[in-house]
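Missing here is one protein chain; the remaining ones are kept as they sit in the complex.
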Amino acid sequence: MNRLPLLSIMTWAPFASALIIMFFARRRPLLVRWTSVVGTGISLVASIWVYWTYDRAAAGFQFQEAFPLVPSLGISYLMAIDGISALMALLTAIIIFAGVFASWTTKERSQEFYALLLVLVTGVFGVFVTLDLFIFFLFYEIAVLPMYLLIGIWGSSGDIRPQGIFGWAMGRTGVGTKEYAAMKLTLYLLFGSAFILVGMLALFVATGSRTFSFLELQTMQFEPALQTWVFLAFYVGFGILAGIWPLHTWSPDGHASAPTAVSMLHAGVLMKLGAYGVVRMGMGLLPDAAVDWAWLVGTIGCINIVYGALSAMAQTDLKYVIAYSSVSHMGIVMVGAATLTPTGLNGSVFQMFAHGIMTGLFFAIVGLVYEKAHSREIFKMGGFGAMMPGIATAFTIGALSSLGLPATAGFVAEFLTFLGAWTSDYPWWLFPAVIGAFLTSVYVLRVAGQIFWGPKAPDPHFQHLPDAQGPEWAALGILVFVLVLFGVLPSIAIAPVDTATGQLLLRLTGQ
Amino acid sequence: MAGDGTLALAALLLHAVAFLVLAVAAPLRRLGRPAGYVSILCAAGSLAAAVLSWRAHAGEAISRLVWTWLPTEGQTLATVGVLADADSTLMLTLVALVALLVQVYSLGYLSDESAPALGRYYAYQSLFAFSMMGLVLAPNFVQLFICWELVGLCSYLLIGFWYQRPAAARAALKAFWITKAGDVGFLIGIVLLWRHTGTFDLAEMRVLAGNGAIPLAGLAVITFCIYLGAVGKSAQFPLHIWLPDAMEGPTPVSALIHAATMVTAGVYLLHRTDWLFALTPDVLAIVVWIGAFTALLSAVLACVQTDIKRVLAYSTVSQLSYMMAAIGAGFSAAGFFHLLTHGIFKALLFLGAGAVIHAAHSNDLTDMGRLARRMPQTAIVFTVGALSLAGLPLFAGFLSKEEILGAVRAGGFTAPFAMLILVAFLTAFYMFRVVFLAFFAEPVALHAGAPVAAGVGAHASHVADAGHHASHAAAGVAAHEPHEPPASMLLPLWVLALLSVAIGVYFTFVHPEPEFTSPAWLMPVAVGSAVAGILLAWATYQRRAIDAASLAAAFGPIYRSALARFWIDDVFERAYLLAILGFSRVIGWIDRYLVDGVLNMLSAWTVTAADDLRTMQSGRAQDYVYGIAVGLLVLLLWVQFG
Amino acid sequence: MTADAVAFWCLAVVLVGSALAVVLTKNLFHAVLWLALALTGTAGVFLLLDAEFIAAVQLLLYAGGIVTIVVFAIVVTERLVGERISQTSRRIAGGAVVAGGVLALILNAVRGQVFPAARPEMVGDLTRTVGETVMTRFVLAFELLAVLMLAALMGAIYFARPDD
Partner (left out) sequence: MGLQAYLTLAAIVFCIGLFGVMTRRNTIGILLGIELMLNSVNINLVAFGRYSGDVTGMVFTVFTICITVAEAAVGLAIVILLFRVRRTVTADHLDLLRG
């Protein structure tokens, strides 16, 4: 079959535009932006195309591309997608496409900024579409590392007072600065990837057949002891990226310090890499261990949900609220996956998508508000709804999705997860999950009410603020549209995902 | 008869079309009144379709149209569609009617709004009507819940329509959170029920229930959870506190959402699933007791309010509890009947109150008086509404109220029955207190320090519409004279008033066959208590024969507690501040300073250790050579002797 | 004792003695001269090992080249600073212990091994063989060495260039 290598195009188009930007767009900011739009646009078109033409009846891995890279070690450039990764690739493409527009006004070193951003996206795409563990890891690192520069250079510092019994330590590490956030995030994620690498190599050695191919590995049966500790290594490694409690603390600081597009991409997509890793690698390769340890994954997910929601409620900085809401929502993803039921896993994957879009929207809006009002202090702002109705509406729709209101993508995800939880072996997971949704409604609407739908703040700086303009509309419009579309017609996402989750669970539970 | 299902579907979708047009076509929306015309046009079409659909389903005919909404495991997990039968199409017609009238009324009532705000208002209205109809026609619990949440959203948006006012913004949040708390139970109930029965579909479930195929073990928990949803939505104790505050929204919104339709969703839910609740009599008993208690509580509260809309709000809570009590007693048809008549006359009362507020620029009863002279038409229709609510013969509430009282008695709940009779008396009293104070008595202000003002200082918050209208009345308050509202407002009032009377007259003479037999003394007792209430109100507020202050003093503790709303709101506020916000602060602190602190500790230790180790790097090459030599020495030792 | 042995012991005494003098004299210039002697002694050792060519290279490059360069360096720096540079040592005891320890252990290692006592006969002209090997088997390394020398030359010139 002679057809376009869509997956490679999708993955490498941003990289190519990054190269073009670095070599040809010096001191031409508009060219930088349009190159980025074109590059990510190609990815978006390719991902939609793949998503659309994915053969749901046939299911399994499709659009396969393979050629050997290091045959002696069994490393090959193997790309293919199934329903889950197709949805994730679509999510990535949407978020980065919107993210390019959302960071249109980056002034400082925009050339390097966009180039790094695009390189990072290449890594993310690569992780989702590759099936070779070695290449997977390479892409994973590509996706993680540019973050350090992106936050360290273009980030913003917050203000956190060191106190408590660890006060001296916090003063010592420089809590709140962007350098601190960048370093914390990088160290945390690299710490996690060390676990992942060890786990992958252990599997590679255990097979004895010199292959890194997921397709071959998943047909093997590893011994229980190996499965257990490799699964735990994967869980910790990927889980750090997914923000599992108590290894989540890089996420609020990192997201709060990162520039808009980076927060969007990081909370929207990179955290999903973690969850995707647990599902694909952990559950896909180590079925017995996944069944054994589901209780841990789900229970920590429950803690995430409630704890994240309560922490979000306590914040006064808008970006921190959103960041903690990510921690809470990733808990739903984890609980959904841990249910090991088709409904729950569908919910989990759908939540990855829904949360990606909604948090991308949130961070885009936070960026816009900050740019216009120069404030992130929730309780100093107020009554922006009258001045920026567009932004306010978009935020409200994001908020509603966040609290799981029907007709937005968030509801479908949570509802499926709830159903899955109650039919799993640990039905009590339902209750923290539902309570988390309620707490979300409290903090997220409190914020929306304070900033947008409340009385005007007396501060003279906040009296005449513009609404979103030009390219910013594109970012908001795309994300809101997707959020509502997938909420009203969830079957366009669930149908392909369902084909993949069923196969995955077949191996797990043997049903 | 699938063809008739499409009529119901059309009624539903017309509103969706209106919403989509207004939501997407921003320029049209910002024009204001044209947006309203679009919405009203769709609402009119929707009413026509609803009426036709109702006629088509008058008998036993049921039509059902469903589409797959959510697939899982290659099969259909959940569907969306319409389930049109006699009850749902009747309710559909009520919704369509009130929605249309309210939209027409709003053209006059909100004529001073800026064009974009008006456009936004009509977009919300269309979304609400769509969601409410979706709820009414829902063929399964999933769609029911979806629309249930959406109407809650619209309620939130419309209560907070004047979000620049702190009270409105607060009330919107309160309404959303409190109902959402109930919905937590509802959602859990749905999930549990799905596991229990394996389906979301109402029709399938009903068949299962009919066959006795639903296991009874644990079912009570499930139905109770579902009932919790209804408690939140239909403002049952203790979650009733949001409804009075919801009066911060524009009055037409109160009429549509917080009187006639959305708040009755809980009652409708229980009515739709009465075959399920019938399996769990214990839960039904709870429903009766809570219903009767809430009815009494809110009737007492209604008596001390001085804000005309709040009186109506508490009255709504009280009447909803009536319906709940009937359903709990096992005769859901009686509750549903009252739901319909109440929808008509309570909408009438709210819209009438809106006309009064529009004219008097105040919500406060003490600012009114003898308005009947200035606005006789409004006075007439409002009195018709009040008589309906009091349940006098020839008016809409007469038979439905009777049925409820009979149902509760027939269900064997004597104490709740007694409470409800007392409520009937109180209802008539507080309603006619409003009628006399607003329309017929001398203005209170003329009797300086008049007793009725006793409640004002204590707790009244009558910022609602009044504050809004005050802004454009500021120009000439003194010169202002109350006057009849414009035709766009009068027309809906008359339509509703005539309907109330028509229904009343019809059912006064044509008794439907009740499911139970009521004793002959029931009707005289009910009507008598209502008349007694009216007379007491007349004596106190019109003739001022009885001093209102001494009347209040006679019920001293109750009166004072009622002014403080029995402290229920305070309990909730404390719970919110302490339990949720306070706890969240603790968690936030723990996260930042303990969970993250441990990490920072590790990090700081590393940095400190590195600082110490750093001195080893002296920068002098010879030291390194020395180190290498020592290393070599150690290495050699190790190789040779190790 | 054979003549070889006598020559070896004499050379060894000279070599060790001059080496000690290199590291112990106070006067830097004298130290350089002692180094020249040590290098010459090494050349003698090479001769004993039948490596005439290496001995020649050693004398030419080392004793001739390096010593000259060092002398130049001393002269230049002394002229710059305008005073005689004496040199002192420090940590003598520690250095002696460490160096002595290393020596003892190396010697211990050497003593424990069995080495061939006699040298095999080398046929033919050893210098010629060395030349042929350099130009055939190690030609690449040889060329690289040329590049390295050039680079070192240029580097040295660059470093030592007068201030602009």
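Letters A, B and C mark the chains in the order given here, with residues in each chain numbered from 1 onward.
The criterion applied here is as follows: contacts are C-beta pairs under 8 Å (C-beta built on N, C-alpha and C of every residue); 3 or more make two chains touch, one makes a residue touch a chain.
Everything numeric here is computed off the predicted structure, so don't read it as measured data.
Can you list the shown chains that the absent chain is in touch with?
Looking at the entire complex, the absent chain's contacts are B, C.
Just name the one of B:A203, B:V221, B:I568 or B:A629 that touches the chain not displayed here.
Considering all chains, including the one not shown, the answer is B:A629.
Among B:G59, B:G212, B:P557 or B:G619, exactly one should touch the missing chain; which is it?
B:G619
Considering the whole complex, not just the chains shown, which residues of chain B touch the missing one?
Listed in rising order, the touching residues are 614-622, 625-626, 629.
On chain C, where is the contact patch with the chain that was removed from view?
Against the missing chain, chain C presents residues 4-5, 8, 12, 15-16, 19-20, 22-23, 28, 31-32, 35, 38-39, 42, 45-46, 48-51, 53-54, 57-58, 61-62, 65-66, 69-70, 72-74, 76-77, 80-81, 85, 87-92, 94-96, 98-100, 102-103, 106-107, 110-111, 115-117, 119-122, 126, 129-130, 133-134, 138, 141-142, 145, 148-149, 151-153, 155-160, 163.
Here is the rule we use: only the chains that are shown with their structure count from here on.
Where each step is a move between two chains that touch, what is the least number of such steps from chain A to chain C?
Step count on the best path from chain A to chain C: 2.
Which one chain sits nearest the middle, judging by mean Cα positions?
The chain sitting closest to the overall C-alpha centre is A.
Going by average Cα coordinates, which chain is farthest removed from chain B?
The most remote chain is C.
Approximately how many whole Å separate the CA-defined centres of chain A and chain C?
It comes to 64 Å between the two C-alpha centres.
Measuring from the mean C-alpha position of chain A to the mean C-alpha position of chain B, what distance in angstrom results?
Averaging C-alpha atoms per chain gives centres 37 Å apart.
Touching two or more other chains, which residues of chain C qualify?
Nothing qualifies.
In the complex, go through chain A and note every residue touching chain B.
Result: residues 160, 163-170, 172-173, 175, 184, 245-246, 249, 253, 307, 310-315, 342-343, 346, 383, 385-386, 389, 400, 403, 405-407, 411-412, 415-416, 418-419, 422-423, 430-431, 434-435, 437-439, 441-443, 445-446, 449, 453-456, 490-491, 494-495, 498-499, 502 of chain A touch chain B.
Spell out the part of chain B that touches chain C in their complex, as residue ranges.
Residues in contact with chain C: 626, 629-630, 632-633, 636-637, 639-640.
Enumerate the contact residues on chain B facing chain A in the complex.
Residue list for chain B touching chain A: 68-74, 77, 116, 142, 145-147, 149-150, 153, 156, 160, 163-166, 169, 172-173, 176-177, 180-181, 184, 187-188, 191-192, 194-195, 580-581, 583-585, 587-589, 591-601, 603-605, 607-608.
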